[in-house]
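The block underneath contains the structure these notes are about, expressed in structure tokens.
Only one protein chain is missing from this complex, and each of the others stays in its spot.
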Amino acid sequence: MTSGGALIAVSTWKAGRQTWLYQLSKAGKLCVPAMNVNDSVTKQKFDNLYCCRESILDGLKRTTDVMFGGKQVVVCGYGEVGKGCCSALKALGAIVCVTEIDPICALQACMDGFKVVKLNEVVRQMDMVITCTGNKNVVTRELLDRMKNGCIVCNMGHSNTEIDVASLRTPELTWERVRSQVDHVIWPDGKRVILLAEGRLLNLSCSTVPSFVLSITATTQALALIELYNAPEGRYKQDVYLLPKKMDEYVASLHLPNFDAHLTELSDEQAKYMGLNKNGPFKPNYYRYEKGFKTPHIDYD
Amino acid sequence: MTSGGALIAVSTWKAGRQTWLYQLSKAGKLCVPAMNVNDSVTKQKFDNLYCCRESILDGLKRTTDVMFGGKQVVVCGYGEVGKGCCSALKALGAIVCVTEIDPICALQACMDGFKVVKLNEVVRQMDMVITCTGNKNVVTRELLDRMKNGCIVCNMGHSNTEIDVASLRTPELTWERVRSQVDHVIWPDGKRVILLAEGRLLNLSCSTVPSFVLSITATTQALALIELYNAPEGRYKQDVYLLPKKMDEYVASLHLPNFDAHLTELSDEQAKYMGLNKNGPFKPNYYRYEKGFKTPHIDYD
Amino acid sequence: MTSGGALIAVSTWKAGRQTWLYQLSKAGKLCVPAMNVNDSVTKQKFDNLYCCRESILDGLKRTTDVMFGGKQVVVCGYGEVGKGCCSALKALGAIVCVTEIDPICALQACMDGFKVVKLNEVVRQMDMVITCTGNKNVVTRELLDRMKNGCIVCNMGHSNTEIDVASLRTPELTWERVRSQVDHVIWPDGKRVILLAEGRLLNLSCSTVPSFVLSITATTQALALIELYNAPEGRYKQDVYLLPKKMDEYVASLHLPNFDAHLTELSDEQAKYMGLNKNGPFKPNYYRYEKGFKTPHIDYD
Partner (left out) sequence: MTSGGALIAVSTWKAGRQTWLYQLSKAGKLCVPAMNVNDSVTKQKFDNLYCCRESILDGLKRTTDVMFGGKQVVVCGYGEVGKGCCSALKALGAIVCVTEIDPICALQACMDGFKVVKLNEVVRQMDMVITCTGNKNVVTRELLDRMKNGCIVCNMGHSNTEIDVASLRTPELTWERVRSQVDHVIWPDGKRVILLAEGRLLNLSCSTVPSFVLSITATTQALALIELYNAPEGRYKQDVYLLPKKMDEYVASLHLPNFDAHLTELSDEQAKYMGLNKNGPFKPNYYRYEKGFKTPHIDYD
């Protein structure tokens, strides 16, 4: 790396923090190269899909001891986190429906067996409302008013904005702290809504992160720092970069022995046929573990 | 579109054909704009993941009437097609393992509950061998020689190259056509390997394509042609383009009523918070339905 | 067996035929010992749960080529057959609900993640209606009148009584045979309901029975005949008997090598602790593969 530069390898828990870097870069205010570790594939997949698939169950059990079987659940947002939550809850016998704003994700939810609904259509029947949208005010006071007694409300998505918790701080509602991270919000008619972690992230507040996931994250960060440090002058400018695919693959390969997984090696003939180097990278940088091609794009405004 | 130009909207069943366009384009021989419809998201997801999840079962049943429960199956390749095949077979009680060359896909297979193995380590125990790699000679004569009696071999991947069928056309092996698309290849000791569709694509040869999938494909093609025709002069040059994200979303939204799916609309405040237009596109063009950001890439060669 | 006696080993596809034997026996008209093979555990589990789990998909695909993903399906009856159908359809992305008359089975459906509904509440939204009740007139003309265009109706349960097909043979409805086993019944307004196998059993009419299942059935029948033939005089009287548990276990053990399954053997100490013979039977005769004890019962009338 160029001397005198500072290293920045950003790895936040989930989306969000790294957008600041892009904004800095766009504004011309980023004074060193930066590596956006958060969006490397292994980081994304493990922290979001695979980790949330487990932590949604863990977080709910530790706080509420709820039984999942037969429960009616709405998951708001069918991105990676939403997919993980839906998959786990369905597997344990919950009856899950989904809200989405994006028709493609909505169609994915349909094909995965989840009814796509609007929150206000179903909120009255739900036993649990889980937000994973990355948006704000998804669960408004009006919706909270219509929930049934005992409904559990929690946030797996982003920051603490998804549930409008502020709207519950009004004189006619009573808050009762029944356990760490668990509040009963009580309506004048006695109805109780069970709010977890005051609307902050359930997986961070009420669950644990498996050491395996931390290992992946830490490995990715370390490799990013090494790459920035060792890179020949000029490779990285004052911009935000993704981890090169080959390093992403290297992080994965370092963790395969844990699963006693045996990788297949390409023969020379096969590598030539595929146009690949036998040692990888096996996918282009832009490949997000679904097929795609690097092509010119037209951006509609 | 500019007068005098020709329209090309390519939509092949699966990967492959569109690479010719990119080669033409790279060689400067593409004389009109072309739209690569195959790699639009709805096309990809429906033709590959969701359609193959069903056609692997359908193709195997119609040809062999095999019971899936308890069968030991190896799926070669854990891309979209492999993911669909693995998910369906596991759900019906098969015991599924996976081969992969890419450590990231291998790690995904682990997290989804599939043992990652080399084909030669397990081939002797398998009841079915299914290829979805896009590569050639994945199942060689040497591996076929080691399969057990009654092993079913078929290809869900790419062209007819994945199984080395030519190597089975030798004098000591007898071929017996037991049913349309089903050959018993008989070894001198009486062992029979059941080869489907002579190694061509099982889903095309032995299954059907649901009209719903065809509707998505045809809609995508029609929209691509309309876009090329209506585009203002200069929007498209002699290059290969992906369908704009907004149109991809439009294809999806046209099919949502089939599932009685109700999309949520962003409020003004939410759209502003997310930096989105309320009518979409909801994701950047490069988003492949896992999270990602458009960033500079360094290509290692 | 005692000389002069006849052997009867009954093995019908599913419930029904063997009740005649019990009625004969109750009326004192059974003149030889009979073995009710249908209700042996291996027969039950394989023909009903495990076989129907596959044949519901196979029967629907071969007749209609329908895509399962996202389809709204109601399964009437949550016994063994219904459990198999629900599990398979859910696994392939259908959105499944259930009707039941028995509160215990209804609660099981809830815990397995299926909404329990009345047919008339949901029939208007359904893409498929599947009967597995063993009852008659579950799908009446009134319900058929309310189905939406394109709804598929079929019977996995019992005989041809579950769908009131006779009620569709009226002048204002047109029948159109679109394919073997597939009729479009057309309402005056053009609505089409897709009726499979004219309401007869889908799995028998439109699917195949895997040879593995036939092997289990045939083995069970053969063992029953051998047992009746070899039994010492007096063991069997003019009554209906279930296959002794030990033989049921023997049928299973004969089929385990197909799956390369390795049974564990009890140590002497363990057998003593459990009060079991090391060679089985491992469960009492009345055990139905959920725990239970032979106890006096009080029958309420």
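The first chain written gets the first letter, and so on, giving A, B and C; residue counts start at 1 in each chain.
As a working rule, a residue touches a chain if its C-beta (ideal position, glycine included) is under 8 Å from a C-beta of that chain, and two chains touch if they have at least 3 such contacts.
Quick caveat: nothing in here was measured; it's all calculated off a predicted structure.
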Open item on the list: Just to verify: which one of B:G70, B:G157, B:P210 or B:P244 makes contact with the chain not shown?
Closed with: B:G70
TODO: Specify the residue from the set C:D58, C:D127 or C:E249 that touches the hidden chain.
DONE: C:E249
Open item on the list: Counting contacts across the full complex, list the positions on chain A that touch the omitted chain.
Closed with: 50-51, 53-54, 57-58, 61-62, 65-70, 72, 88, 91-93, 125, 207-213, 258-260
Task: Touching residues (missing chain, whole complex) on chain B - done: 69-70, 90, 92-96, 107, 110-115
Open item on the list: Give me the chain C residues in contact with the hidden chain, please.
Closed with: 15, 18, 22, 36, 39, 41-42, 44-46, 48-50, 79-80, 99-111, 115-119, 121, 134-138, 161, 235-236, 239-242, 244-246, 248-250, 252-253, 255-256, 259-267, 269-270, 273-274, 277, 280-283, 285-293, 295-301
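We adopt the following convention: only the chains that are shown with their structure count from here on.
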Open item on the list: Roughly how far is chain A from chain C, centre to centre by C-alpha average, rounded to an integer in Å?
Closed with: 43
Task: Contacts with two or more other chains, residues of chain C listed in rising order - done: 69-70, 92-93
